[in-house]
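Submitted below is the structure of interest, expressed as C-alpha coordinates.
Apart from one protein chain that is not included, each protein chain of the complex appears where it belongs.
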Amino acid sequence: MNQFPHGWGRPRDDVYGAYDSSYLNSTEPVSHTQRPIVTGTSVLGVKFNGGVIIAADNIASYGSLARYDNVERLLQVGTHTVVGAGGDISDMQYLHLLLDNLLIKEQYPADDHALLAPQVHTYISRVLYQRRNKFDPLWNSILTAGADPKTSEPFLSYVDLRGTTYTAPALATGYGAHLAVPILRRHVPDEEACASLSQEDAEKLVEECMKVLWYRDARSGVKYSWAVVTKDGVTTGNNKIENQSWKFAEMIKGYGAQNV
Amino acid sequence: MTSIGTGYDLSNSVFSPDGRNFQVEYAQKAVENGPTTIGLRCKDGVILACEKLITSKLLVPGSNKRISTVDRHIGIATSGLIPDGKHFINRARDEAISWRRNFKDSVPIASLADRMGSYAQAYTLYSSVRPFGVTAIVAGADNDGPGLYMIEPSGLYWGYFGAATGKGRQAAKSEIEKLNLSELTLLQGIKEAARIIYVAHDDNKDKEFEIEMTWVTKDAKTANAAVTGSRGMIWNGWVHEEVPKELLEEAAREAKKAVEEEDEEDDDAKGEEKMDEDL
Partner (left out) sequence: MASQYMLPHVQQPPSFHSTASQPRQHQWSPYTENGGVILGIAGKDYVIIAGDTRSSEGYSINTRTARKIFDVGSGIVLGVVGMSADGEELARKVARRIDDYKRNHDKHITVNAAAVMLSRILYAKRFFPYYCQPLLGGLDEDGVGAIYTYDYVGSFEREASRAFGAAASLITPFLDNQINLKNQFVPGTNGDEPRKPGDLPMDRVEKIVKDAFTSAVERHIEVGDGLQLVRVTRPPPREAMEDEEEVDEREKTAGGGVLTEVMSELKKD
(Lines give C-alpha, C1' and ligand atoms only; values in the text may rest on other atoms or scores of the structure.)
Protein backbone atom coordinates (compact mmCIF):
# COMPACT_ATOMS: atom_id res chain seq x y z
CA MET A 1 0.00 0.00 0.00
CA ASN A 2 1.16 3.42 -0.89
CA GLN A 3 0.22 6.47 1.09
CA PHE A 4 0.01 8.67 -1.98
CA PRO A 5 -3.51 9.06 -3.32
CA HIS A 6 -2.53 7.54 -6.65
CA GLY A 7 -1.42 4.39 -4.90
CA TRP A 8 -4.75 3.69 -3.26
CA GLY A 9 -6.13 0.30 -4.05
CA ARG A 10 -3.08 -0.72 -6.08
CA PRO A 11 -0.75 -2.28 -7.04
CA ARG A 12 -2.33 -5.67 -6.67
CA ASP A 13 -0.45 -7.64 -4.10
CA ASP A 14 -1.04 -10.91 -5.94
CA VAL A 15 0.77 -9.55 -8.96
CA TYR A 16 3.49 -7.37 -7.49
CA GLY A 17 3.82 -8.73 -3.99
CA ALA A 18 2.93 -6.97 -0.80
CA TYR A 19 4.29 -3.53 -0.19
CA ASP A 20 7.65 -4.00 1.43
CA SER A 21 7.76 -1.68 4.33
CA SER A 22 10.33 -3.58 6.37
CA TYR A 23 12.79 -0.73 6.12
CA LEU A 24 10.35 1.40 8.03
CA ASN A 25 10.13 -0.88 11.02
CA SER A 26 10.70 0.95 14.22
CA THR A 27 11.16 -0.52 17.65
CA GLU A 28 8.21 1.41 18.96
CA PRO A 29 4.79 -0.17 19.01
CA VAL A 30 2.42 0.85 16.27
CA SER A 31 -0.45 2.78 17.73
CA HIS A 32 -2.55 3.62 14.71
CA THR A 33 -2.88 1.76 11.47
CA GLN A 34 -5.45 2.63 8.92
CA ARG A 35 -6.05 2.24 5.26
CA PRO A 36 -8.82 3.07 2.88
CA ILE A 37 -11.30 0.29 2.19
CA VAL A 38 -13.87 1.31 -0.39
CA THR A 39 -12.27 3.96 -2.55
CA GLY A 40 -13.06 6.44 -5.26
CA THR A 41 -10.42 7.41 -7.79
CA SER A 42 -9.57 10.75 -9.43
CA VAL A 43 -11.42 14.06 -9.27
CA LEU A 44 -10.70 16.72 -11.92
CA GLY A 45 -11.24 20.45 -11.86
CA VAL A 46 -10.50 23.29 -14.28
CA LYS A 47 -11.11 27.02 -13.99
CA PHE A 48 -12.44 28.81 -17.03
CA ASN A 49 -13.59 32.31 -17.86
CA GLY A 50 -16.41 33.00 -15.40
CA GLY A 51 -16.46 29.71 -13.57
CA VAL A 52 -15.08 26.29 -12.83
CA ILE A 53 -15.87 22.74 -13.87
CA ILE A 54 -15.34 19.66 -11.72
CA ALA A 55 -15.82 15.97 -12.54
CA ALA A 56 -15.54 12.58 -10.85
CA ASP A 57 -16.59 9.11 -11.96
CA ASN A 58 -19.23 7.02 -10.20
CA ILE A 59 -17.16 3.97 -9.26
CA ALA A 60 -16.38 2.92 -5.71
CA SER A 61 -13.73 0.19 -5.63
CA TYR A 62 -13.06 -2.48 -3.04
CA GLY A 63 -9.40 -3.02 -3.75
CA SER A 64 -9.38 -3.93 -7.43
CA LEU A 65 -13.05 -4.87 -7.41
CA ALA A 66 -15.40 -2.28 -8.89
CA ARG A 67 -17.74 -2.75 -5.94
CA TYR A 68 -20.29 0.03 -6.57
CA ASP A 69 -20.94 1.65 -9.93
CA ASN A 70 -23.39 4.39 -9.09
CA VAL A 71 -21.73 6.45 -6.40
CA GLU A 72 -22.01 10.24 -6.42
CA ARG A 73 -18.70 11.76 -5.37
CA LEU A 74 -19.59 15.38 -6.11
CA LEU A 75 -21.53 17.23 -3.43
CA GLN A 76 -23.08 20.62 -3.79
CA VAL A 77 -22.45 22.70 -0.68
CA GLY A 78 -24.63 25.79 -0.62
CA THR A 79 -25.38 27.73 -3.76
CA HIS A 80 -21.95 28.27 -5.33
CA THR A 81 -19.72 25.40 -4.24
CA VAL A 82 -19.16 21.79 -5.26
CA VAL A 83 -16.91 19.43 -3.33
CA GLY A 84 -15.47 16.36 -5.07
CA ALA A 85 -13.80 13.61 -3.08
CA GLY A 86 -11.43 10.79 -3.93
CA GLY A 87 -10.20 8.16 -1.50
CA ASP A 88 -12.19 6.40 1.19
CA ILE A 89 -15.92 6.56 0.51
CA SER A 90 -17.03 6.20 4.12
CA ASP A 91 -14.75 9.06 5.16
CA MET A 92 -16.25 11.07 2.28
CA GLN A 93 -19.75 10.33 3.55
CA TYR A 94 -18.75 11.40 7.05
CA LEU A 95 -17.38 14.62 5.61
CA HIS A 96 -20.68 15.14 3.79
CA LEU A 97 -22.44 14.90 7.14
CA LEU A 98 -20.11 17.52 8.61
CA LEU A 99 -20.73 19.83 5.66
CA ASP A 100 -24.47 19.24 5.97
CA ASN A 101 -24.39 20.27 9.62
CA LEU A 102 -22.17 23.23 8.78
CA LEU A 103 -24.74 24.46 6.28
CA ILE A 104 -27.63 24.00 8.68
CA LYS A 105 -25.84 26.00 11.36
CA GLU A 106 -25.09 28.66 8.79
CA GLN A 107 -28.84 28.81 8.23
CA TYR A 108 -29.77 29.55 11.86
CA PRO A 109 -29.18 33.32 11.88
CA ALA A 110 -31.49 33.81 8.84
CA ASP A 111 -29.32 36.59 7.47
CA ASP A 112 -28.00 37.13 3.95
CA HIS A 113 -24.64 35.60 4.71
CA ALA A 114 -23.71 32.47 2.79
CA LEU A 115 -20.71 30.18 2.80
CA LEU A 116 -18.75 30.25 -0.43
CA ALA A 117 -16.08 27.95 -1.82
CA PRO A 118 -13.08 29.52 -0.03
CA GLN A 119 -14.77 29.10 3.34
CA VAL A 120 -15.87 25.54 2.56
CA HIS A 121 -12.35 24.66 1.44
CA THR A 122 -10.81 26.13 4.57
CA TYR A 123 -13.30 24.26 6.74
CA ILE A 124 -12.51 20.93 5.08
CA SER A 125 -8.78 21.56 5.26
CA ARG A 126 -9.00 22.30 8.99
CA VAL A 127 -10.95 19.11 9.58
CA LEU A 128 -8.46 17.02 7.60
CA TYR A 129 -5.41 18.64 9.19
CA GLN A 130 -6.81 18.19 12.69
CA ARG A 131 -7.58 14.55 11.98
CA ARG A 132 -4.04 13.95 10.73
CA ASN A 133 -2.78 15.55 13.95
CA LYS A 134 -4.80 12.95 15.83
CA PHE A 135 -3.19 10.20 13.77
CA ASP A 136 -6.67 9.29 12.63
CA PRO A 137 -6.85 10.72 9.13
CA LEU A 138 -9.86 11.08 6.90
CA TRP A 139 -8.44 9.18 3.93
CA ASN A 140 -9.44 11.55 1.18
CA SER A 141 -8.07 13.94 -1.36
CA ILE A 142 -10.59 16.61 -2.11
CA LEU A 143 -11.21 19.33 -4.65
CA THR A 144 -13.38 22.30 -3.78
CA ALA A 145 -14.74 24.21 -6.76
CA GLY A 146 -16.78 27.37 -6.72
CA ALA A 147 -17.45 30.79 -8.15
CA ASP A 148 -18.14 34.11 -6.49
CA PRO A 149 -21.78 35.11 -7.06
CA LYS A 150 -20.83 38.78 -7.37
CA THR A 151 -17.52 38.82 -9.22
CA SER A 152 -17.68 35.48 -11.09
CA GLU A 153 -14.16 34.82 -9.82
CA PRO A 154 -13.60 31.07 -10.05
CA PHE A 155 -12.15 29.13 -7.13
CA LEU A 156 -10.47 25.74 -7.18
CA SER A 157 -8.39 24.13 -4.48
CA TYR A 158 -7.07 20.82 -3.23
CA VAL A 159 -6.73 19.32 0.22
CA ASP A 160 -5.70 15.82 1.24
CA LEU A 161 -5.50 13.52 4.23
CA ARG A 162 -2.49 15.38 5.66
CA GLY A 163 -4.06 18.79 5.35
CA THR A 164 -1.82 19.71 2.45
CA THR A 165 -3.56 22.41 0.47
CA TYR A 166 -2.86 24.11 -2.81
CA THR A 167 -4.61 25.88 -5.62
CA ALA A 168 -3.96 26.02 -9.35
CA PRO A 169 -5.73 26.77 -12.65
CA ALA A 170 -6.34 23.03 -13.09
CA LEU A 171 -6.20 20.32 -10.44
CA ALA A 172 -6.69 16.61 -10.22
CA THR A 173 -6.49 14.09 -7.39
CA GLY A 174 -5.09 10.58 -7.46
CA TYR A 175 -4.22 9.11 -10.82
CA GLY A 176 -5.55 12.22 -12.48
CA ALA A 177 -2.61 14.17 -11.04
CA HIS A 178 -0.39 12.08 -13.29
CA LEU A 179 -2.58 11.54 -16.34
CA ALA A 180 -4.90 14.51 -16.53
CA VAL A 181 -2.91 17.40 -15.10
CA PRO A 182 -0.29 17.39 -17.91
CA ILE A 183 -3.10 17.60 -20.47
CA LEU A 184 -4.93 20.25 -18.50
CA ARG A 185 -1.77 22.31 -17.99
CA ARG A 186 -1.12 22.32 -21.70
CA HIS A 187 -4.39 24.22 -22.10
CA VAL A 188 -4.33 26.28 -18.91
CA PRO A 189 -0.71 26.82 -17.82
CA ASP A 190 -1.67 29.84 -15.72
CA GLU A 191 -4.54 32.02 -14.53
CA GLU A 192 -4.38 34.20 -17.64
CA ALA A 193 -5.01 31.14 -19.78
CA CYS A 194 -8.07 30.32 -17.67
CA ALA A 195 -9.44 33.79 -18.33
CA SER A 196 -9.45 33.05 -22.04
CA LEU A 197 -10.84 29.52 -21.79
CA SER A 198 -14.53 29.28 -22.60
CA GLN A 199 -16.92 27.10 -20.62
CA GLU A 200 -17.53 24.99 -23.70
CA ASP A 201 -13.81 24.36 -24.20
CA ALA A 202 -13.39 23.58 -20.51
CA GLU A 203 -16.17 21.00 -20.73
CA LYS A 204 -14.52 19.40 -23.76
CA LEU A 205 -11.19 19.39 -21.96
CA VAL A 206 -12.62 17.59 -18.96
CA GLU A 207 -14.39 15.12 -21.22
CA GLU A 208 -11.07 14.36 -22.90
CA CYS A 209 -9.28 13.89 -19.58
CA MET A 210 -12.00 11.61 -18.21
CA LYS A 211 -11.58 9.52 -21.33
CA VAL A 212 -7.82 9.24 -20.85
CA LEU A 213 -8.41 8.18 -17.25
CA TRP A 214 -10.98 5.63 -18.36
CA TYR A 215 -8.43 4.14 -20.73
CA ARG A 216 -5.51 4.11 -18.34
CA ASP A 217 -6.79 4.11 -14.73
CA ALA A 218 -8.01 0.60 -13.94
CA ARG A 219 -10.04 1.92 -11.00
CA SER A 220 -12.01 4.40 -13.10
CA GLY A 221 -15.52 4.07 -14.44
CA VAL A 222 -17.23 4.75 -17.75
CA LYS A 223 -19.89 6.92 -16.13
CA TYR A 224 -19.06 10.15 -14.42
CA SER A 225 -20.70 13.19 -12.87
CA TRP A 226 -19.75 16.75 -13.62
CA ALA A 227 -20.68 20.11 -12.17
CA VAL A 228 -20.17 23.63 -13.46
CA VAL A 229 -20.21 26.57 -11.06
CA THR A 230 -20.63 30.11 -12.32
CA LYS A 231 -21.96 33.24 -10.67
CA ASP A 232 -25.46 31.97 -11.49
CA GLY A 233 -24.99 28.86 -9.38
CA VAL A 234 -24.42 25.18 -9.94
CA THR A 235 -25.41 23.03 -12.91
CA THR A 236 -24.77 19.32 -12.73
CA GLY A 237 -24.98 16.41 -15.09
CA ASN A 238 -23.93 12.88 -15.82
CA ASN A 239 -21.88 11.66 -18.72
CA LYS A 240 -20.70 8.42 -20.23
CA ILE A 241 -17.44 7.92 -22.14
CA GLU A 242 -18.45 7.57 -25.80
CA ASN A 243 -16.57 6.71 -29.02
CA GLN A 244 -14.16 4.39 -27.35
CA SER A 245 -11.45 2.70 -29.30
CA TRP A 246 -9.47 -0.14 -27.84
CA LYS A 247 -7.61 -0.89 -31.08
CA PHE A 248 -4.28 -0.03 -29.52
CA ALA A 249 -4.76 -2.92 -27.12
CA GLU A 250 -4.16 -5.43 -29.90
CA MET A 251 -0.64 -4.13 -30.26
CA ILE A 252 0.24 -4.48 -26.61
CA LYS A 253 1.23 -7.80 -25.20
CA GLY A 254 -0.78 -8.71 -22.16
CA TYR A 255 -3.48 -6.12 -22.77
CA GLY A 256 -6.09 -8.10 -24.67
CA ALA A 257 -6.77 -11.67 -25.74
CA GLN A 258 -3.66 -12.94 -27.44
CA ASN A 259 -2.38 -16.31 -28.43
CA VAL A 260 1.34 -15.60 -28.27
CA MET B 1 -55.57 29.74 42.83
CA THR B 2 -56.92 29.29 46.30
CA SER B 3 -53.95 27.24 47.34
CA ILE B 4 -51.48 30.07 46.86
CA GLY B 5 -49.52 30.67 50.00
CA THR B 6 -50.04 27.16 51.31
CA GLY B 7 -46.38 26.36 50.54
CA TYR B 8 -47.11 23.91 47.76
CA ASP B 9 -46.19 26.46 45.10
CA LEU B 10 -42.60 26.93 46.12
CA SER B 11 -41.05 23.90 44.53
CA ASN B 12 -41.24 21.87 41.44
CA SER B 13 -41.69 18.17 42.12
CA VAL B 14 -44.14 18.83 44.91
CA PHE B 15 -47.81 18.36 44.27
CA SER B 16 -50.44 20.32 46.14
CA PRO B 17 -52.96 18.12 48.02
CA ASP B 18 -55.44 18.63 45.19
CA GLY B 19 -52.92 17.34 42.63
CA ARG B 20 -51.52 20.46 41.03
CA ASN B 21 -47.99 21.54 40.20
CA PHE B 22 -48.09 25.25 40.83
CA GLN B 23 -44.70 25.96 39.33
CA VAL B 24 -46.03 24.78 36.00
CA GLU B 25 -49.12 26.90 36.34
CA TYR B 26 -47.01 29.97 37.09
CA ALA B 27 -44.95 29.22 34.01
CA GLN B 28 -48.14 29.21 32.00
CA LYS B 29 -48.91 32.62 33.44
CA ALA B 30 -45.62 33.86 31.99
CA VAL B 31 -46.81 32.80 28.56
CA GLU B 32 -50.25 34.28 28.89
CA ASN B 33 -48.62 37.68 28.85
CA GLY B 34 -46.32 36.85 25.93
CA PRO B 35 -46.75 38.08 22.38
CA THR B 36 -49.60 36.66 20.36
CA THR B 37 -48.18 33.82 18.32
CA ILE B 38 -50.07 31.60 15.93
CA GLY B 39 -49.49 28.62 13.66
CA LEU B 40 -51.62 27.57 10.70
CA ARG B 41 -51.27 24.17 9.11
CA CYS B 42 -52.30 24.72 5.50
CA LYS B 43 -52.77 22.35 2.59
CA ASP B 44 -49.31 22.95 1.12
CA GLY B 45 -47.29 24.03 4.15
CA VAL B 46 -47.31 25.64 7.54
CA ILE B 47 -47.31 29.28 8.64
CA LEU B 48 -45.95 30.79 11.84
CA ALA B 49 -46.81 34.35 12.75
CA CYS B 50 -46.03 36.51 15.72
CA GLU B 51 -47.18 39.93 16.88
CA LYS B 52 -44.07 41.77 17.90
CA LEU B 53 -44.78 44.88 19.95
CA ILE B 54 -42.37 47.71 19.36
CA THR B 55 -41.22 48.35 22.89
CA SER B 56 -38.76 51.03 21.90
CA LYS B 57 -38.22 53.28 18.93
CA LEU B 58 -34.53 52.52 19.28
CA LEU B 59 -35.01 48.93 18.14
CA VAL B 60 -33.97 48.08 14.59
CA PRO B 61 -37.02 46.99 12.58
CA GLY B 62 -37.05 43.25 12.11
CA SER B 63 -34.64 42.57 14.95
CA ASN B 64 -35.18 40.32 17.98
CA LYS B 65 -36.68 37.43 16.10
CA ARG B 66 -39.15 35.19 17.92
CA ILE B 67 -39.32 32.54 15.22
CA SER B 68 -36.23 30.41 14.65
CA THR B 69 -35.04 27.93 12.07
CA VAL B 70 -34.33 24.63 13.77
CA ASP B 71 -33.58 22.53 10.72
CA ARG B 72 -33.99 23.21 7.02
CA HIS B 73 -37.59 21.97 7.20
CA ILE B 74 -38.57 23.09 10.71
CA GLY B 75 -39.24 26.37 12.42
CA ILE B 76 -40.26 27.04 16.00
CA ALA B 77 -42.00 30.13 17.37
CA THR B 78 -41.89 30.72 21.10
CA SER B 79 -44.00 32.97 23.25
CA GLY B 80 -43.05 33.86 26.80
CA LEU B 81 -39.65 34.42 28.36
CA ILE B 82 -37.17 35.16 25.59
CA PRO B 83 -34.11 33.46 27.16
CA ASP B 84 -36.13 30.35 27.93
CA GLY B 85 -37.21 30.32 24.31
CA LYS B 86 -33.61 30.60 23.15
CA HIS B 87 -32.57 27.65 25.25
CA PHE B 88 -35.53 25.64 24.02
CA ILE B 89 -34.61 26.40 20.40
CA ASN B 90 -30.98 25.42 20.97
CA ARG B 91 -32.11 22.09 22.35
CA ALA B 92 -34.42 21.56 19.37
CA ARG B 93 -31.54 22.28 17.00
CA ASP B 94 -29.35 19.75 18.78
CA GLU B 95 -32.14 17.18 18.61
CA ALA B 96 -32.58 17.76 14.88
CA ILE B 97 -28.84 17.38 14.23
CA SER B 98 -28.60 14.32 16.44
CA TRP B 99 -31.47 12.74 14.53
CA ARG B 100 -29.79 13.24 11.17
CA ARG B 101 -26.51 11.90 12.58
CA ASN B 102 -28.21 8.77 13.84
CA PHE B 103 -30.65 8.09 11.03
CA LYS B 104 -29.30 9.98 8.00
CA ASP B 105 -32.74 11.56 7.68
CA SER B 106 -34.50 14.82 8.44
CA VAL B 107 -36.23 14.56 11.79
CA PRO B 108 -40.00 13.97 11.43
CA ILE B 109 -42.05 16.77 12.98
CA ALA B 110 -43.93 14.41 15.30
CA SER B 111 -40.63 13.02 16.58
CA LEU B 112 -39.13 16.42 17.24
CA ALA B 113 -42.32 17.55 18.98
CA ASP B 114 -42.27 14.38 21.09
CA ARG B 115 -38.64 14.87 22.10
CA MET B 116 -39.14 18.53 22.92
CA GLY B 117 -42.30 17.67 24.84
CA SER B 118 -40.31 15.21 26.93
CA TYR B 119 -37.60 17.79 27.37
CA ALA B 120 -40.05 20.40 28.65
CA GLN B 121 -41.70 17.82 30.92
CA ALA B 122 -38.38 16.91 32.49
CA TYR B 123 -38.23 20.48 33.78
CA THR B 124 -41.39 19.90 35.83
CA LEU B 125 -39.98 17.00 37.81
CA TYR B 126 -37.10 18.32 39.86
CA SER B 127 -36.81 20.84 42.63
CA SER B 128 -33.51 22.03 41.19
CA VAL B 129 -35.08 23.40 38.04
CA ARG B 130 -38.07 25.46 37.01
CA PRO B 131 -40.34 24.82 34.03
CA PHE B 132 -39.89 26.67 30.76
CA GLY B 133 -41.71 29.98 30.69
CA VAL B 134 -42.59 29.45 27.05
CA THR B 135 -45.10 27.82 24.80
CA ALA B 136 -43.50 26.65 21.57
CA ILE B 137 -45.26 26.25 18.26
CA VAL B 138 -43.42 23.76 16.09
CA ALA B 139 -43.99 23.99 12.34
CA GLY B 140 -42.50 21.71 9.75
CA ALA B 141 -43.14 19.18 7.07
CA ASP B 142 -42.02 15.64 6.40
CA ASN B 143 -43.12 12.55 4.46
CA ASP B 144 -46.53 12.81 6.11
CA GLY B 145 -46.90 16.37 4.84
CA PRO B 146 -47.15 19.55 6.88
CA GLY B 147 -47.18 19.23 10.66
CA LEU B 148 -47.98 21.67 13.45
CA TYR B 149 -47.50 21.08 17.17
CA MET B 150 -47.75 23.23 20.27
CA ILE B 151 -45.70 22.40 23.36
CA GLU B 152 -46.71 23.89 26.70
CA PRO B 153 -44.63 24.43 29.85
CA SER B 154 -46.05 21.26 31.38
CA GLY B 155 -44.56 19.26 28.52
CA LEU B 156 -48.02 18.67 27.13
CA TYR B 157 -48.15 18.80 23.37
CA TRP B 158 -50.82 18.23 20.75
CA GLY B 159 -50.83 18.30 17.00
CA TYR B 160 -53.03 21.07 15.62
CA PHE B 161 -54.60 22.41 12.45
CA GLY B 162 -54.22 25.83 13.96
CA ALA B 163 -52.60 26.92 17.21
CA ALA B 164 -52.44 30.15 19.14
CA THR B 165 -50.69 31.26 22.28
CA GLY B 166 -49.78 34.46 24.05
CA LYS B 167 -51.78 37.49 25.03
CA GLY B 168 -54.29 37.49 22.17
CA ARG B 169 -54.77 33.72 21.98
CA GLN B 170 -58.51 33.75 22.72
CA ALA B 171 -59.37 36.12 19.91
CA ALA B 172 -56.91 34.39 17.61
CA LYS B 173 -58.32 30.95 18.35
CA SER B 174 -61.88 31.97 17.60
CA GLU B 175 -60.69 33.46 14.29
CA ILE B 176 -58.68 30.34 13.41
CA GLU B 177 -61.71 28.16 14.10
CA LYS B 178 -63.55 29.94 11.29
CA LEU B 179 -60.93 28.85 8.73
CA ASN B 180 -61.10 25.72 6.62
CA LEU B 181 -57.49 24.82 7.18
CA SER B 182 -57.46 21.54 5.28
CA GLU B 183 -58.27 23.50 2.10
CA LEU B 184 -56.37 26.69 2.78
CA THR B 185 -53.21 27.34 0.74
CA LEU B 186 -50.09 29.08 2.05
CA LEU B 187 -50.76 32.17 -0.08
CA GLN B 188 -54.25 32.49 1.37
CA GLY B 189 -52.93 31.51 4.78
CA ILE B 190 -50.48 34.37 5.13
CA LYS B 191 -53.32 36.85 4.59
CA GLU B 192 -55.43 35.12 7.21
CA ALA B 193 -52.48 34.97 9.60
CA ALA B 194 -51.80 38.69 9.19
CA ARG B 195 -55.49 39.46 9.69
CA ILE B 196 -55.65 37.32 12.82
CA ILE B 197 -52.64 39.06 14.31
CA TYR B 198 -54.39 42.40 13.67
CA VAL B 199 -57.68 41.18 15.13
CA ALA B 200 -55.97 39.84 18.24
CA HIS B 201 -54.04 43.05 18.72
CA ASP B 202 -55.27 45.14 21.60
CA ASP B 203 -55.40 48.72 20.30
CA ASN B 204 -56.11 50.26 23.62
CA LYS B 205 -53.13 48.92 25.49
CA ASP B 206 -50.47 48.54 22.83
CA LYS B 207 -49.74 50.80 19.97
CA GLU B 208 -47.11 49.95 17.42
CA PHE B 209 -46.29 46.41 16.41
CA GLU B 210 -44.76 44.51 13.53
CA ILE B 211 -45.60 41.08 12.21
CA GLU B 212 -42.96 38.40 12.03
CA MET B 213 -44.01 35.62 9.72
CA THR B 214 -42.34 32.49 8.39
CA TRP B 215 -43.57 29.49 6.49
CA VAL B 216 -42.60 25.96 5.67
CA THR B 217 -42.93 25.53 1.94
CA LYS B 218 -41.91 23.27 -0.89
CA ASP B 219 -42.30 25.97 -3.51
CA ALA B 220 -38.97 26.18 -5.33
CA LYS B 221 -39.79 29.68 -6.58
CA THR B 222 -39.63 31.32 -3.19
CA ALA B 223 -37.49 28.78 -1.37
CA ASN B 224 -34.44 30.11 0.40
CA ALA B 225 -31.51 29.92 -2.00
CA ALA B 226 -29.04 28.80 0.64
CA VAL B 227 -31.25 25.87 1.53
CA THR B 228 -31.98 24.79 -2.02
CA GLY B 229 -28.22 24.50 -2.44
CA SER B 230 -28.49 21.42 -0.26
CA ARG B 231 -29.37 18.95 -3.00
CA GLY B 232 -27.69 15.65 -2.24
CA MET B 233 -27.62 16.40 1.47
CA ILE B 234 -29.94 15.11 4.16
CA TRP B 235 -32.96 17.17 3.30
CA ASN B 236 -36.59 16.37 2.53
CA GLY B 237 -37.16 19.29 0.16
CA TRP B 238 -39.18 21.47 2.56
CA VAL B 239 -37.86 24.87 3.53
CA HIS B 240 -38.56 26.92 6.63
CA GLU B 241 -37.95 30.55 5.70
CA GLU B 242 -39.26 34.04 6.21
CA VAL B 243 -42.32 34.83 4.16
CA PRO B 244 -41.06 36.98 1.24
CA LYS B 245 -41.11 40.63 2.21
CA GLU B 246 -43.48 41.80 -0.55
CA LEU B 247 -46.05 39.10 0.27
CA LEU B 248 -45.91 39.87 3.96
CA GLU B 249 -46.26 43.61 3.41
CA GLU B 250 -49.22 43.08 1.12
CA ALA B 251 -50.88 40.73 3.61
CA ALA B 252 -50.31 43.19 6.45
CA ARG B 253 -51.72 46.06 4.38
CA GLU B 254 -54.87 44.13 3.54
CA ALA B 255 -55.24 42.92 7.11
CA LYS B 256 -55.01 46.43 8.47
CA LYS B 257 -57.59 47.64 5.99
CA ALA B 258 -59.98 44.78 6.74
CA VAL B 259 -59.78 45.33 10.49
CA GLU B 260 -60.28 49.08 10.14
CA GLU B 261 -63.31 48.57 7.89
CA GLU B 262 -64.78 46.14 10.39
CA ASP B 263 -64.29 48.68 13.15
CA GLU B 264 -66.03 51.31 11.07
CA GLU B 265 -68.93 48.98 10.37
CA ASP B 266 -69.19 48.31 14.08
CA ASP B 267 -69.18 52.02 14.75
CA ASP B 268 -71.80 52.58 12.05
CA ALA B 269 -73.96 49.82 13.49
CA LYS B 270 -73.67 51.35 16.92
CA GLY B 271 -74.46 54.73 15.48
CA GLU B 272 -77.59 53.39 13.77
CA GLU B 273 -78.73 51.75 16.97
CA LYS B 274 -78.28 55.04 18.70
CA MET B 275 -80.34 56.81 16.07
CA ASP B 276 -83.04 54.19 16.49
CA GLU B 277 -83.11 54.89 20.17
CA ASP B 278 -83.33 58.56 19.50
CA LEU B 279 -86.30 58.05 17.28
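Lettered A and B in written order, each chain numbered from 1.
In the analysis below, contacts are C-beta pairs under 8 Å (C-beta built on N, C-alpha and C of every residue); 3 or more make two chains touch, one makes a residue touch a chain.
Note that this is a predicted model, so its numbers are computed, not measured.
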| item | value |
| --- | --- |
| Among shown chains, those touching the left-out chain | A |
| Contacting the left-out chain in the complete assembly, out of A:67, A:178, A:211 or A:231 | A:178 |
| Hidden-chain contact residue, picked from the options A:20, A:111, A:192 or A:242 | A:20 |
| Option touching the unshown chain, where A:92, A:115, A:168 or A:202 are the choices | A:168 |
| Absent-chain interface as seen on chain A, which is shown | 1-4, 11, 13-14, 16-26, 28, 30, 32-35, 129, 132-133, 135, 137, 158, 162-168, 177-178, 181, 190 |
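As a working rule, only the chains that are shown with their structure count from here on.
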| item | value |
| --- | --- |
| Distance between chain centroids, defined by C-alpha means - chain A, chain B (Å) | 46 |
| Chain A-facing residues of chain B, complex | 65, 68-69, 71-72, 93, 96-97, 100-101, 104, 224-235, 241-242 |
| Chain A to chain B touching residues, read off their complex | 72, 75-81, 96-97, 99-101, 103-104, 106-108, 110, 114, 233-234 |
